[in-house]
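To start, the structure itself, in structure tokens.
Of the protein chains in this complex, one is absent; all others appear in place.
Here is subunit A:
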Amino acid sequence: MHIVVCIKQVPDSAQIRVHPVTNTIMRQGVPAIINPFDVFAIEEALRLKDRFGGRVTVLTMGPPQAEDALRKAIAYGADDVILLTDRAFAGADTLATSFALAQTIRKIGEEHPVDLVFTGKQTIDGDTAQVGPGVARRLGLQLLTYVSAIDTLDLEGRSITVQRRSEGGVQVIRTRLPALITMLEGSNQIRFAGMDDMFRSARFEVPKWNKERAGIEDVSKIGLKGSPTVVSKIFTPKPRAVKAQMIGADLDASGTANAILDILSGQHPRLAQELGLITP
């Protein structure tokens, strides 16, 4: 069995803050991490490998420094990684990104045919959740988004049964391999990197593929040229002018709690009525 996991290196948005005076974002010192949603995809792929054997290849498209994310994937236990990096990919939107990734996966599959592609449900920087469905469509893979559990995998029979989150419930769905799965967060917990894998990752020579290596000839389908969407404007959101009114600085917990209730009753009578704090 061969699983390809698509990940992205992103800035840790939890550590981005808006400058209180200039209302511009402060990016300095914000570390680059593996997109947290993709970590669940890596772990799920490794679990399948633990159970069924086979190999896990982790793929990312990005600038040369995205190598760090792939090295981390090796430390978790990936067998191989590929960094798809080429200036020609710059400015790609989700459609162009899905084309480049799909071509690369096709190329990877020439050597080791691919049974499953995993990815996170979305990234924390773009937040689009569009690349997974796009890659599946381009490769003709069965698409399984928001998967919370893999119930069965039958490699001989080429079938897979998963639970996937849908509006109002969970769908249990069975389909055929090859398939692309986007993993729901919280569905597993990433393992600790083992000593051997950590040593291996430190020494690992990360293969870098340019567009030729990935078998991409048509440059009109990648990068800015291959992107139907363009960004016409970037701006910062309007700041909220008022800071919180602080309650209970000189009170104990019970005094603070009652102070909050008094404020709700006094300042927000309609809300307080709906809560039942005051009677009409």
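We take it that contacts are C-beta pairs under 8 Å (C-beta built on N, C-alpha and C of every residue); 3 or more make two chains touch, one makes a residue touch a chain; residues count from 1.
Basically, contacts and distances are computed from a predicted model.
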One chain of this complex is not shown here; going by its UniProt record, which of these names is it: "Electron transfer flavoprotein subunit alpha/FixB family protein", "succinate dehydrogenase", "2Fe-2S iron-sulfur cluster binding domain-containing protein" or "Spermidine/putrescine transport system permease protein PotC"?
"Electron transfer flavoprotein subunit alpha/FixB family protein"
Which of these, A:G54, A:G109 or A:G126, touches the one chain of the complex that we don't see?
A:G126
For subunit A, which residues touch the unseen chain?
8, 10-11, 13-18, 20, 25, 36-37, 90-95, 97-98, 122-134, 136-138, 142-146, 148, 161, 163, 165-176, 184-187, 189, 227-237, 240, 242-249, 253-254, 256-258, 260-261, 263-264, 268, 271, 274-279
